[in-house]
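Below is one structure; the comments refer to it alone.
Note that this complex is displayed minus one protein chain, with the remaining chains in position.
Think of it as A, B and C in the order they're written, each chain with its own count starting at 1.
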Amino acid sequence: MKPLNSLIATALLVGAPLVHAQQVISLNITEEEVLSSQRQWEKGLVEISTAYDAKGHAAAKAVAEKVIDSTYDYSYGPVLFKPTLTSAPQTFRTDREGALSYFVGGNPKYPNDTGFALKGWRNVDIQNIAIYLFGKTAVSMGKVHFTDKNGKITSVDKSWGFRKDDDGTIRMVMHHSSLEVPPPAPAKGK
Amino acid sequence: MKPLNSLIATALLVGAPLVHAQQVISLNITEEEVLSSQRQWEKGLVEISTAYDAKGHAAAKAVAEKVIDSTYDYSYGPVLFKPTLTSAPQTFRTDREGALSYFVGGNPKYPNDTGFALKGWRNVDIQNIAIYLFGKTAVSMGKVHFTDKNGKITSVDKSWGFRKDDDGTIRMVMHHSSLEVPPPAPAKGK
Amino acid sequence: MKPLNSLIATALLVGAPLVHAQQVISLNITEEEVLSSQRQWEKGLVEISTAYDAKGHAAAKAVAEKVIDSTYDYSYGPVLFKPTLTSAPQTFRTDREGALSYFVGGNPKYPNDTGFALKGWRNVDIQNIAIYLFGKTAVSMGKVHFTDKNGKITSVDKSWGFRKDDDGTIRMVMHHSSLEVPPPAPAKGK
Partner (left out) sequence: MKPLNSLIATALLVGAPLVHAQQVISLNITEEEVLSSQRQWEKGLVEISTAYDAKGHAAAKAVAEKVIDSTYDYSYGPVLFKPTLTSAPQTFRTDREGALSYFVGGNPKYPNDTGFALKGWRNVDIQNIAIYLFGKTAVSMGKVHFTDKNGKITSVDKSWGFRKDDDGTIRMVMHHSSLEVPPPAPAKGK
């Protein structure tokens, strides 16, 4: 117990510092955790591409499985994944097999998948327009710029939903990607 | 206090019913609330279109403002809104003015906006592939089919993030929409 | 795709049923989950007491460890546990060892602990006054009545905080218990 005088003295102070708890445990997700998870996804895409170019399809597929398991939440439940280039009736890839096929192709169940992660990507740059933090989850939206080995840049619009699990790992539960819409052609005669 | 005998009798019952609390207050969002919010959005789009056809642009704009204020969360903060047809550098419509311009056009700041909600929509049908419920928030993904007054159907892929406010109202904090990607053309010779 | 006529017909229906998503995944805690966790705690206390009376201290301690591990969240982090009868400077039992000592005693580090769960309890009855559900967590408050083997009832006031983990298990992260305060003696001369 503090001596009385010091207690009363404390009460008279203006702007006295807050007394922190001995232990503070936050279950909430932070901006830094979201950004780290995004950076892990950026690196993962480049790793799959470089593995494919250096070692072939089997190596790329092995890397892709690792990337999917560490950045997507398929081990927890369905992931709301709408990849950039998929078409109906295989638009949504809510299970791991569908996601893997999208990234590296080679699955006869998904004949239109040619392997988005095999396109020679050498840099991926996520530019968030905004992030919302909701308890253990977050949503982000922004542009993502993919640069291939020839320097060609492809830009897409992406929204992500993230979930922090009990171990503190951040994984994507939602991922909606779409090609940028080109601006309309100027009207004739203008 | 219950008499002792009844207490002991209770203890011996297998599968005795749970004793509910006198008051249970849930701050969590429910599937029904998400679906009601989506239905409100469906109806809102049709209302804007029919107001435009019946009463002209000013009437449609007034309806659109009501629809935006009741279904989007702009009064709370930025909304992560990537409409179906917007292009860089005006892709994202994080403020109310940008959303209104997308729906009804007529804003010189957004010269490419022609008014998505003015396209004669007579029915909007949201088909969710899955919904996640996280505390007071939710995310959904699925197809949305728009039928115009000529019976033509346009299908888009949509993800939404919802937030339940202190009054129990559900509004969208995130909305990513993109045109369906057509399936690749079959290879020649096949 | 639904045929157009049925789409338009649907739009005209008042009170048409909501279309449910193919998958709905809720991470939120429910009243039933809170009540089941409380029931598990009720049974656990009785099991420790009956094990002690039938088989002695070692058996009771083994049961208590099982009860603590299944109903408290010590494997995740500190638990905010203020047991009914503890005194300063050992009031709070934020670690598992302190909780176990409170329930079954026998730990020289906690010389005042005599084993609350060894007091011959034959029935425990939780009467919640209210429960709040907040995402994956909940708080409850109410009376708890303990009946011993002689039919004597002890009533305490309890608040609990619950957390649902990634596996869907509910455990207590907070537990504040205090003996009922007796009503004041009537004033003399009344």
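Convention: contacts are C-beta pairs under 8 Å (C-beta built on N, C-alpha and C of every residue); 3 or more make two chains touch, one makes a residue touch a chain.
Note that the structure is a prediction, hence the values are computed from the model and not measured.
**Q** Among A:K136, A:K158 or A:H176, which one is in touch with the chain left out?
**A** Reading the full complex, the residue touching the unseen chain is A:K136.
**Q** Under the stated touch rule, tell me which residues of subunit A contact the chain that is not displayed.
**A** So the residues of subunit A touching the unseen chain are 1-2, 4, 7-8, 10-11, 18-29, 31-32, 35-36, 39, 46, 122-123, 125-136, 140, 142, 145, 147, 151, 153, 155.
**Q** Name, in rising order, the residues on subunit C that touch the hidden chain in the full complex.
**A** On the side of subunit C, residues 77-78, 80, 82, 84-88, 91-92, 94, 112, 129-130, 132, 134-137, 139-143, 155, 157, 159, 161, 163, 173-174, 176, 178-184 touch the unshown chain.
**Q** For the chain that got dropped from the picture, name the residues of subunit B it touches.
**A** Output for subunit B: 23, 25, 27, 76-78, 94, 135-136, 163, 165-166.
The criterion applied here is as follows: only the chains that are shown with their structure count from here on.
**Q** So subunit B and subunit C: same face meeting same face, with over half the numbers shared, or different?
**A** same
**Q** Nearest whole angstrom, what separates the Cα centre of subunit B from the Cα centre of subunit C?
**A** It comes to 37 Å between the two C-alpha centres.
**Q** Would you mind listing the residues of subunit A that make contact with two or more other chains?
**A** As it turns out, subunit A has residues touching two or more other chains at 77-78, 94, 135-136, 163.
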